[in-house]
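Rather than the whole complex, this shows some of its chains in their spots.
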Amino acid sequence: MQKITILIHCQDQKAIIASVTNYIASIEGNIIYLDQHVDADENVFFMRLECEFSAQNWDMDTIKKDFQTHLAAPFKMSWEIYTQEYKPKMALFVSKYDHCLYDILGRYSAGELQLEIPLIISNHEDLRAVAERFSIPFHYVPFSKEIKMEGERKQMDLLKEYKVDFIVLARYMQIITPGLISLYKNKIINIHHSFLPAFPGAKPYHSAFKRGVKIIGATSHYVTEGLDEGPIIEQDISRVSHSHSIEDFIIKGRDLERMVLARAIKLHAERKTMVYNNKTVVFS
Amino acid sequence: MQKITILIHCQDQKAIIASVTNYIASIEGNIIYLDQHVDADENVFFMRLECEFSAQNWDMDTIKKDFQTHLAAPFKMSWEIYTQEYKPKMALFVSKYDHCLYDILGRYSAGELQLEIPLIISNHEDLRAVAERFSIPFHYVPFSKEIKMEGERKQMDLLKEYKVDFIVLARYMQIITPGLISLYKNKIINIHHSFLPAFPGAKPYHSAFKRGVKIIGATSHYVTEGLDEGPIIEQDISRVSHSHSIEDFIIKGRDLERMVLARAIKLHAERKTMVYNNKTVVFS
Amino acid sequence: MQKITILIHCQDQKAIIASVTNYIASIEGNIIYLDQHVDADENVFFMRLECEFSAQNWDMDTIKKDFQTHLAAPFKMSWEIYTQEYKPKMALFVSKYDHCLYDILGRYSAGELQLEIPLIISNHEDLRAVAERFSIPFHYVPFSKEIKMEGERKQMDLLKEYKVDFIVLARYMQIITPGLISLYKNKIINIHHSFLPAFPGAKPYHSAFKRGVKIIGATSHYVTEGLDEGPIIEQDISRVSHSHSIEDFIIKGRDLERMVLARAIKLHAERKTMVYNNKTVVFS
């Protein structure tokens, strides 16, 4: 049994669903999951399908060609097709905080993530020992404003060498260059330790404490050039009270960061996210 | 613009979605919502569609006939079609607790519910004043084990007279007779003040307190003959601690009961629930 | 049995708790609740006690005098003592939205709130019928920038006439004048329909929708001169997804507004909130 995932978006029109499902039926596919969404303001149609094929003569290239000719072209679709047996390659960028790193590597080692982690890149040597503990190649790539272009080049070389499909910033504390952002458009996931759009930028737990909020949060989002302004994938929150210190906020926040980032990674790796107009459609 | 909602379930087969969406396209309908689910264990397919039709010559009876002939018959479907302009008629059954009643009538008066409340039935006179405050006819129907059949007959007469589509037990403290349950199969909604299946039956807050749980809950479900064993529509919870008394549990619980019942009413009235094998499919 | 609630704050010093509890013991009081908090940054001590007295010769004035002499003066305390039998008087300010109003009046009628609602003030006539349904005096007080001072004077006259202790803005859509704010300092509760500090000001649901957040919120806070910048009492959130429209945000938000405002009212009426440095200490 081959399983594939199809993602589609295009201008909303009549008979899209009928046409796509007819096509799947015509090639003996069985739809095991279908979810669609219409953005009424923008008049855009989104669909995610999972299908399975029992035919031995199943051929991905033929399907892609047919799909382009008979569906994508007439409906002017943007589309992607993935086989579920391929596991996307994820690069981890870290700095000094280790809680998200431990969480991701623990999940990875426990077999929870349908992906591969070919390497970890860091602008500090601190977490090399953690990477070694999990036997993941660790690459130290210094980065600062002054050596931005050199840093970017080394990052890009590594990403190319390891054939990386997407990047996760697990509390990586440096900016990502516009060049890298455009190379991995909607493929770089960041975790921000606040409930965006509240408290963007540095030290959000301190700002939250000062404001006296009763709930703190964390937000995972795709990285764009605007700081903490990219499409939001997932958010979660935790209650706090006057009895919690900033240190308590940080401790509680670590659990939020771990969970929210892990969920975003899973959603992305399983092709459940689509981006449009700086927002995400998340078929979960 | 006419809007209709279609609910379908049948054995899972190839090409169901394609056939249904083809049919909608053929009669110039526009699908504005489609959600489907396959129960893999039972091999049952469920679908909910919302469509809109601009055609002036749109005719419900023709659609129903065509649907039966061309889709329901060949696929052996169970199906229902509703126009969205019809508001279902909901009877409220109450006893002495007034918090759910106030909440429902407040929402109803604020225009939040797509339904009509033609009458309130109670086995006590206590809440007549509340009904009058909101100008809803209030009918006192005594009920006890001894006069069960007489009570049921009076209830059925009123439900028939007011053309009631579904019933909500807003903390109604008497049993519902098997006769009424079978007359309104999957159309009687109860609110139970625990996180079912924990603490079924009487005094769940007392049992929860005694057990020392850290979270309490409420559950709305369709009424079946087994006490608190019907298909669950919605549940929610609230945190408690050692510092909360049974009285605190009851106060916090009232908010849960209100919210969970209100959501179940909304889901049912908007035709977003389907029942199969003592479980619900909730397309929300 | 007389029950009293004592609220204290002062600079943190040694032996405060011992001194206060010694005093309560000396007058034959039994402490049934004690919670304290030290703001380590500001070095401020906060305490809330509930005590009961069985003595027939219990006298509030004597206690207050003793408390001032023996405790408040030497420790330089700010303090308040309330008998639990007195129910504070709450004025409701409303405009056109009725969902919070219905919710509060429903809870009030169901006996859930330890307070009295002597009047409702509105800058529109729209909700008079709701007030009448619950038999609460309704006063129409026009208000706009142009007639600000006249509006304020009428509001103040009514609040004085009805001996109002605190004010709740149940989606009241006009500004509160600095004069009224200073007259009811930390005694005016507002409900804002976002997760503050995200989306202050007008149309927060629209802004939240545009930003593509995955969680929406509501915030109750004491009113200060800075718009939506007062001390936060309570917040709560609800999950949303790409499938929710702005209209869905508003519907879901209504439930948040109801719940968050109701909790803030309860906390305030039960003397469980203290304000310091634009933040609240909430002993719940």
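Letters are used for the chains, namely A, B and C, taken in the order the chains are written, and counting of residues starts over at 1 for each.
Please note the rule applied: a residue touches a chain if its C-beta (ideal position, glycine included) is under 8 Å from a C-beta of that chain, and two chains touch if they have at least 3 such contacts.
Computed from a predicted model, the values in this text were never measured in an experiment.
Of the identical protein chains in this complex, 3 are displayed in place, while the full assembly in this structure file contains 4 copies of the same sequence.
Convention: only the chains that are shown with their structure count from here on.
Farthest chain from chain C (centres taken as the mean of C-alpha atoms): A. Interface of chain B with chain C: the two copies contact each other largely through the same residue positions, with over half of all numbers used appearing on both sides. Chain A and chain C have Cα centroids lying 42 Å from one another.
Rounded to a whole number, the gap between the C-alpha centres of chain B and chain C is 36 angstrom. Counting partner chains per residue, chain B has no residue touching two or more of them. For chain B in complex with chain A, the touching residues are 14-15, 17-18, 21-22, 24-25, 30-32, 34-36, 38. Interface residues of chain B facing chain C in the complex, by the touch rule stated above, are 98-99, 102-103, 105-107, 109-110, 112, 130, 133-134, 251, 254-255, 259, 262.
By the touch rule above, chain A contacts chain C in their complex via residues 37, 39-40, 46, 195-199, 211-215, 217, 231-237, 241-243, 245, 278-282, 284.
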